[in-house]
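All protein chains but one are shown at their positions in the complex.
Moving on, here comes subunit A:
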Amino acid sequence: MGKIAVLTNDLQADVVHKTPERTAAMAEAQPRFVHFLEEMRRRGHGIYHLQLVNLPDDPNVERDFDGTLPLQRGSEGAAILGDFLDPSDNVVEKNKDSGFYETELHDLLQKNGVDTVLVTGLQTQICVQTTAADAFFRGYNIWVPSDCVVSGDPEARDRSLEWLSGYCATVATSEEILATLDSDGELARKVVKILP
């Protein structure tokens, strides 16, 4: 049986506080999100924070109104928020929506024997969704704790969870996931349409 890892997406000030809606959504989710990460660590599962860093020469990066590049490497706004970070956690830089896109994440997870990933963070309909899809294509068993994914657009978040559940992931609350781990000792793989 492979190991389980939690992947967080974009828990960084420049992302979380980009809009008041996101800030409010994160404030609502943060207590149970932090609790979930603590409980997963306590059970011995690895936490991998995907840290979005914008590259200055990426033509598709969305700049601020004044032309400033947000999420620059080493900046305060790009740092993983301290409330979610533990010294035992891994931080993996990414430069695009999916945490697997030209990053070391897959190699790291393989090296550590991980076969199940719990995808969390924000925004649900972009980075969470694409990272989950990418993980699915790479053969991982995907779970998404529905109350540890965040979006400034609740409708988009709900559509995204529906998509994840429909195509590639088991969606459950963090409480349900912890209870399943405690009762079954594992997270069963969702039976999905067989890919060619």
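The rule is short, and it goes like this: a contact is a pair of C-beta atoms (placed from the backbone, for glycine too) under 8 Å apart; a residue touches a chain by one contact, two chains touch by 3 or more; residues count from 1.
Everything below uses one rule, namely that contacts and distances are computed from a predicted model.
The UniProt record for the undisplayed chain lists the protein name "Hydrogenase expression/formation protein HypE", from the options "L-glutamate ABC transporter membrane protein", "Tol-Pal system protein TolB", "Cytochrome c oxidase subunit 2" or "Hydrogenase expression/formation protein HypE". From the options A:Thr131, A:Ser146 or A:Thr170, the residue with contact to the unseen chain in the full assembly is A:Thr131. One of A:Leu71, A:Cys168 or A:Leu181 touches the chain omitted from the figure, and that residue is A:Cys168.
Touching the missing chain, out of A:His49, A:Lys96 or A:Arg157, is residue A:Lys96. Within the whole complex, the absent chain has one touching residue among A:Asn60, A:Ser88 or A:Ser183, and that is A:Asn60. Although one chain is not shown, part of subunit A still touches it, namely residues 59-60, 94-98, 100-102, 129-131, 133-135, 137, 160, 163, 167-168, 193, 195-196.
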